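If you scroll down you'll find the structure; I have some questions about it.
Not every chain is included here, but those present sit where they belong.
Think of it as A, B and C in the order they're written, each chain with its own count starting at 1.
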Amino acid sequence: MAGSTLGTLLSVTTWGESHGKGIGVVIDGCPAGLPLSEQDIQLYLNRRKPGQSRFTTPRKEDDAVEILSGVFEGKTTGTPLSLMVRNTSQRSGDYSEIASYYRPGHADYTYDRKYGFRDYTGGGRSSGRETIGRVAAGAVAAKILSELGITVTAYTRSIGPVSIHYDRFDLSQTEKNAVNMPDAAAAALAEAHLDACRAAQDSCGGVVECVIKGLPAGVGEPCFEKLSANLAKAVCSIGAVKGFEIGDGFEAAKSRGSVNNDAFCRGTDGGIAKKTNHAGGVLGGISDGSDLVFRAAFKPTPSISAQQQTVNRSGEEITVSVRGRHDPIIVPRAVVVVECMAALTVLDLLMVSMTSRLDRMQAFFRQNT
Amino acid sequence: MAGSTLGTLLSVTTWGESHGKGIGVVIDGCPAGLPLSEQDIQLYLNRRKPGQSRFTTPRKEDDAVEILSGVFEGKTTGTPLSLMVRNTSQRSGDYSEIASYYRPGHADYTYDRKYGFRDYTGGGRSSGRETIGRVAAGAVAAKILSELGITVTAYTRSIGPVSIHYDRFDLSQTEKNAVNMPDAAAAALAEAHLDACRAAQDSCGGVVECVIKGLPAGVGEPCFEKLSANLAKAVCSIGAVKGFEIGDGFEAAKSRGSVNNDAFCRGTDGGIAKKTNHAGGVLGGISDGSDLVFRAAFKPTPSISAQQQTVNRSGEEITVSVRGRHDPIIVPRAVVVVECMAALTVLDLLMVSMTSRLDRMQAFFRQNT
Amino acid sequence: MAGSTLGTLLSVTTWGESHGKGIGVVIDGCPAGLPLSEQDIQLYLNRRKPGQSRFTTPRKEDDAVEILSGVFEGKTTGTPLSLMVRNTSQRSGDYSEIASYYRPGHADYTYDRKYGFRDYTGGGRSSGRETIGRVAAGAVAAKILSELGITVTAYTRSIGPVSIHYDRFDLSQTEKNAVNMPDAAAAALAEAHLDACRAAQDSCGGVVECVIKGLPAGVGEPCFEKLSANLAKAVCSIGAVKGFEIGDGFEAAKSRGSVNNDAFCRGTDGGIAKKTNHAGGVLGGISDGSDLVFRAAFKPTPSISAQQQTVNRSGEEITVSVRGRHDPIIVPRAVVVVECMAALTVLDLLMVSMTSRLDRMQAFFRQNT
């Protein structure tokens, strides 16, 4: 329950602070035989890198990953994968001022209360750089899922008041704009909204949506370890996430049973399918073979240049303006983080589901011993 | 990871099916010395009992709890508490028909796919009766929290389109109406809405809100074991929950940093406080000393008398009307379930937080050995 | 980490005190489709029942098990099995005296120090009756293993100074004598030794040995979750166990590499085998396909009628003689407990091992979706 380990069979442990020597992750329980290179992981890390548009911090972060263990002759060995990204461009001089006060919307105050003091350089462990470990691990999980025919795709659903339109929805557009929206027209509006926020020295929130295709029915455990519950935890463990919903989510709370229930029908492959997917791919917390669809709500970046009121460590009320290089919005760079947390969660529960039936266990051991 | 155990230091394991011999829970790690009687637990179970209004099923369920272990001379001993409620009024004859087909919105299909067959009597393990174990355990957790000065209170925030008004908000009203809303006027509207749903052989969703007062700052772990992440999991593990949000939740995604950030200020007790609580009581996933406020979205009851399309176990498309005694809405009875899942989550993390500082550990062992 | 839950995929949670209302266990993660009746479990419980020979307590304990959940139409459903044995013959009047002092060799003192008070009736949670939950769960695990071609067999290896001779070893003898030794001649000597102990109002220790046949190679995880390490924990968690060894164990510490190394050779089935089994079936903590062989050392029953010195709760030195109905030796009744802990441990790790290779996971999902 030390907070930096997640997962039962596929277990990830992240470490590292914003301005320490580096950030990393250990992935334990990765099945043997997966071809894996640093490039596989780097592609995912590059998606969360700053400096890629005018809406992300101009800080230069190379974030070059090194595989320290667990791969031999190009394949995973089944033993722990240790991945590390050295911090290179951090200047701790930037942060001497914020040591003295509590930034509104940040974890400065709660870390001080919990631990008696804090690493005040760049947010320490509560920095957005902590997600590097999540993304490195998620890249591996996504590759395994892909070998099993399962894809995980996230994108920006909304930025402030601007949402994508489903009749203009086109996943091939997602990475063609600065905000990772699969809808060029909405992306243009969102960019205009962000420019206005920046001009006002302000920041903005948004929603990330994620779709998982190819997941077999039967994944997720009853009661506390529902697939939906584990996704909720994984997603809400990302800094700045304030809400999670699956399928129709909060809209379902306003709906009626006759509308919200998805009718079962014969699928095109002769199997059983659903006519609609208000459920978002889970029934009773277990995957039903439909697309898994969920969303995460991100609050606005708390670091803003506008004046704010707060207190210093002595408890005196002061007015501050948080300087430094900060994104005016978290969402575009968080898309890959959501995708990675989903991949880790789904893969872990998929592995667990292999033991749900005795007949399948018997067949497995007959074939493999 | 077998799905029925939750918690690290305070660990609960539930068991039981709707129409089996009973439902129960084992609570392990409960601190010794808590005065505990069956009545303490029964009061909570009575709050989730059906048959209390015209909006809950007229089934008679006594749900009398028995403490089987862990209490000696009226106090907890520190060893596992085993609590059981015998099932008494279930008639399995009611359910012979639904064995043959998959009810829309239920877990019939996913259990069949996961396990190869299912207990079709009354939903088996995916029945709402599964929450009896959660509530019995939560009653114990709430009592411990109360000894530590912490209270957990949930209520109905909305039913279909009807929401409470915060200027008429009055917690003393919550249990005075059939829908557990702390606003008499909204409750009247909600009851009218439910009557309309019932007349249409339909059902309705809603939102439960929960407030935790008295929680010290510093509870919750960084990274994956954030307080908010664990609350999200606990709440989304309740059957029929489709969404979770803390503080401003999805509204924060539409907001700006200058609005959403809560300014720190001097509190009335001379300590540090926040002028607003958009964050809902967590910063960086760790409690900040403000009220913890979160919400859960419940889908409409899937069992409705109206005609629905589905398939039977042979894959043939059929039309069904789900008979039986079902609530037209889940929310009023789910209020206590949300409260209990919150109590279990907060207590577990509170216990974990005792080890976050070496100086406090040193003081603890100096005093206690 | 509340102490009463064990296992990752197959998870067991026991509860209950010697003189409470009952003893039970919840088994979560049991694969669906196992035919299971109360009789399957009762057969194992009967093997640990007292009153079966002059060396076991004459207390009458019926220990009739009831399956409360998890079985439908004669087969496991995949959801939690709850098993309970009601306590029937306990008279708490027997125990009023021992409330006032600390019995040497018992957990009275440590429970008082840990929890501030204790359930003094019959040892409470530290009673030998706590093993009922272990045995009930182990019976289920052993049945699953048997469906997979794996058998677990324990027996008495030694009692005080009397050990079995491997050239007279005959498993068909094990249950034909009062001490569960697979060697009639040694059993006769052991019975004579026990009679002498009893005449001296004393008790005696012994060793249980366990052999697991049919376990495939590759079970157990590297580093901390070695098969041997998990067996050590499971066995040393049984009350009164003071030592564990696998293969040659402590003898290996006196040996040389040239003797202790097991040479690999061609097996009779054309595969790879070992010429000897000093290792006891594990290399690097992972099963090697040979028989798994390990032993547990049990201390003498601490309850003896002979006079002993101790202190009372006020710290005054006193002399006591522990009355009551106690076995002069723990070992014969512990044989089935060791067997059950081994079955639970091996099955859990066997389930985990299904995910060690990507190619096998791919084949599994191709076949089962």
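In this text, contacts are C-beta pairs under 8 Å (C-beta built on N, C-alpha and C of every residue); 3 or more make two chains touch, one makes a residue touch a chain.
Keep in mind the model is a prediction, meaning the values are calculated, not measured.
Of the identical protein chains in this complex, 3 are displayed in place, while the full assembly in this structure file contains 4 copies of the same sequence.
Convention: only the chains that are shown with their structure count from here on.
A comparison of C-alpha centroids places B closest to the centre of the full protein. Spacing of subunit A relative to subunit B, judged by their CA centroids, is 26 angstrom. Between subunit B and subunit C the centroid-to-centroid distance comes to 38 Å (mean Cα coordinates, whole Å).
Chain centres here are Cα averages; for subunit A and subunit C they lie 44 Å apart. Counting partner chains per residue, subunit A has residues 8-9, 216-217, 222, 352, 356-357, 359 touching two or more of them. Chain contact summary for the complex, subunit B toward subunit A: residues 1-6, 8-9, 14, 102, 104-107, 109-111, 113-116, 125-126, 130, 158, 160-161, 197, 200, 202-207, 216-226, 228-237, 239, 241-250, 252-266, 270-272, 275, 278-280, 282-289, 297-304, 306, 308-311, 315, 317, 352-353, 356-357, 359.
The touching residues of subunit C, counted against subunit B in their complex, run 1-5, 7-11, 13-17, 20-24, 26, 28-29, 32-33, 66-70, 72, 75, 77-82, 84, 114-119, 121, 124-125. Partner subunit A is touched in their complex by these residues of subunit C: 8-9, 29, 31-34, 76, 78-79, 144, 147-149, 216-217, 222, 350-352, 354-365, 367-369.
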